[in-house]
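One chain of protein is taken out of this complex; the other chains stay put.
== chain A ==
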Amino acid sequence: MQESPKYWKGIEELENSPEFLHNALSEFGALPMKEAHPSTDDTVAPRRDFLKLMGFGLAAATLASCEAPVRKAIPYLNKPEEVDPGIANFYASTYFNGQDYNSVLVKTREGRPIKVEGNPESPITRGGLSARGQASVLSLYDGARLQGFAIKGQPADKDKVDQEIRTKLASAGRIAIVSPTIISPSTKRAIADFAGRFGNVEHVMYDAVSASALLRANGGVVPGYDFSKASVIVSLAADFLGTWISPVEYAAQYIVNRKVSSDKRTMSRHFQFESNMSLTGSNADVRVAVKPSQLGQVAQAIYAGIVGGGAGSYSNPELTNAINELKAAGSAGLVVSGSNDANVQAMVTAINAALGTAAINAAAPSYLRQGDDQRMANFVSGIGSYGAVIFYHANPVYDHPMGAQLAEGLKRANLLSISFNDRADETTSLCQYQCPDHHWMESWNDYEPKRGYLSLAQPVITPLFKTRQAQESLLTWAGNPNTYYNYLRNNWRGVLGGNFQAGWDKAVHDGVAMGALLPAPAAQVAPAGQASAPAAKTGGYEVAFYEKVGLGNGADANNPWLQELPDPVSKATWGNYVSVPQSLAKEKGWEQGDVMKVKVANKEIELPILIQPGQAKGTIGIALGYGRTKAGMVAQEVGRNAYPMLTLVNGSLSYADVASLEPAGSREPLAQTQTHHTIMDRKPVVQEATLAQYIKDPKKVTEYDKISTPEGLEKPSKVSLWQDYEYKNHHWAMAIDLNSCIGCGSCVVGCQVENNVPVVGKQEVINRREMHWLRIDRYYSSDHHKNEFETEGKLGTYAAMEDPSDNPQVIFQPMLCQHCNHAPCETVCPVLATTHSTEGLNQMTYNRCVGTRYCANNCPYKVRRFNWFSYYSNEKFETVNGHMFTDLGRMVLNPDVMVRARGVIEKCSFCVQRIQLGKLEAKKQKRRPVDGEVVTACAQSCPTQAIVFGDLKDPNSRVAQIWRREDGERAFKVLDAINTQPNITYLTKIRNSKTSNFFAPEKEEKHAAKAEHHNA
């Protein structure tokens, strides 16, 4: 029988704090009345205000409804042939902002982009799309974008700007173009042409979060990793599923060997050595928390084990296991490292070479990182010797540790400074000329993310503002009258060959093509170094800087969808923090939310602390990408900027350092969602088992609830008050594979975009009123039960828990409306606003809802959201939800889904608008819908295909096959015992650990005892 580990969402739940208990039992937090009407005297109830408002509201509503406004219907003057009002068009394009590459399809309605979806044609991203990619459509309508050319912030005529710049460039002397990684062959050529015209032009590429060391160890390129070919993966703090280089691509590869079925009972094995609890670490079979300074030693130990040589001082039984398994795997082994230390990376390269790994495709290295930290540092220190500098989407004043120095340098009057950036950001506002580039959705461009893999971007909307494509600006100044489109086409003539027009049309249609255009990047000069562990700084607290899965390096910080996307592991939104291990907090008596002065070298910032289970002892973690000061309203002063704390070590930026912490004496609440919407008693909610158990008997990995009846124990569905629905036409259902879900949050943003879900902002998240229809529940699990606190004492339990070998395991569970066949919400609605459809959907009718919230209180899954405010008109939300306030921003709204008013409940609709559309298309073509034609936004955005949606009535649909195949094996319904009969089935998570930490044999007895205790 299965053991029952303790699952917990946060420390407060583990401790069972009074506050947690209070909130867990109430669906909604405190009522908003008080804070909406701040009153000096708390005893004065705002009853009068309420009555006044009611009276006025009634009168206003009556008056308003008497007179219908005259509405205009304005047709096109000259309708474009391919645009039909009401029909969406999809255009293949590419999203790359210097971080992750995504081949995408842009959905446009009446000529305006409303959603970005993954391009299934792409051999790299395979239809997946990152959360950032999903959210990027909002940046097109960002009110903070520069709306035209400007000289020192004053709007100026394009021609005048061109003329001045040309004159100044001619006599500028040394010119630098500073950009993040550019993977566009034609852009690089345009830059080369520009350099050819002016001479003495340097192109300095740097990455805000750099992989300089990796590039040095691999001849200037990122190795062409293919995780699908690896059966043993050892990652040294490389968050390759979340933030490292190309997470969508890697996740799609990684999951190939992680999916199991009774026919395929094999899985890859994944070791993760890291100090911060990362998305990748939380998915690992074995996660070992190590200090950043120990990572080099881990690398050296592996190097010693595989290649030979002396091992370092660090040892750990799991490390020995990892080395042995790597050895056994041979060419199916792969070691990756997120370290930016050239020595570590050199060792990793040597290890992979010694393994002869098949998981690196030497023919197709990745170009996604090309930044050279040393060169960038040289540029900043030598800014005085340049006559002109052009910033091409680069914002080094913000995201480079030497930003302050650069800002000083830019003030020199005779330095010509030009920015192509889309907004007056930290760097652009210091430049003399602002020549904003088009948004990527307004531009033509090409990309070569990997050697031999090409990708195109095409404009999907006429430029909204008087901007000009940066490449065209460069060409103009270089005296080339060509448009960039023609320039790009000419550049492609060589690759497509044969019938160019046909090849071009196909490439534009597909968005991807095969062929190599980019010249091989020059190898970066590696400083002399040995394949040995570097002498790392020690002492104090070791700090590891990292990127957030949603926000990345901070370039998109003004996107509220990304700001409100909870961090996959900490579930924190809106701002960064210092993550500290439990042991440290206990030792020092710090509490979550205490503001700390963090001092690294001579830089100091103040951040609140967050107690993070799994954080390596003696370490802290700080996210980069926050603390923007000039990105726009949304990002303004959200979190603190940690970039200045980075230091250049041995020619590359170091993301690990030593910090001192000291309380600042104030408190700042963190907007965490982790214990919101708590489902009590986790046992029937998430299920997991080990691969060993699965291999032995797939039918025994899932525990099914039974209920007592006079005939003995029976399935809960045997006893029911309600009649079952009979579905004749469709029966929409979903299967969510907990084994495939990596928790990346792409679905959360995808759902938000598709369904016009509002952003509520930090305070409302703290008030437990976030509106996401789909959340990803993250459960920590360990065998530490709350009664251990009594028997062994709190400190002892925490100490055991924080032991690196015993850190918590993590399960992610996407939680959305379960569309129960016996839905508890439906029976309690007094106005029948939530009803069941003949296709299995739990329908929510907003215009009928009167806001009693009975349904939300009766929902065991806590997936119903109440609109406490008019998020589209209440000034309180103008900053965070600003896109619903302006004509510009409203263009992003999905016109097929209404924006919900205040006072109604809303929830996941299974994307009923997509279901209706799919059915209609089928009806028009006089056939049944084909499987895969109707997919929800979440299923579509999933890079790992963890969510499968379809029609159970179609026996050949993937969802029907999974339901059949996994029935009695991995398939389970959440809270089966209460017999809600959901239309979503989850598949038990299988971990590839022979002896799970908490399934350790010596604890077997204790467990048995506890299981009995539980049953009693």
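As a convention for this text, contacts are C-beta pairs under 8 Å (C-beta built on N, C-alpha and C of every residue); 3 or more make two chains touch, one makes a residue touch a chain; residues count from 1.
Going forward, contacts and distances are computed from a predicted model.
Look at the chain that isn't drawn here: its UniProt entry, checked against "ABC transporter domain-containing protein", "Dihydroorotase", "Iron complex transport system substrate-binding protein" or "C-type cytochrome", names it "C-type cytochrome". When the omitted chain is restored, the residue from A:Pro85, A:Gly153, A:Gly356 or A:Gly968 that touches it is A:Pro85. When you scan A:Ser228, A:Ser261, A:Asn857 or A:Gln913 for touch with the missing chain, the hit is A:Gln913. Contact between chain A and the absent chain runs through residues 65-66, 68, 70-79, 84-87, 728-729, 833, 835, 837-839, 841, 843-848, 896-899, 909, 912-913, 916, 919-920, 922-924, 926-928.
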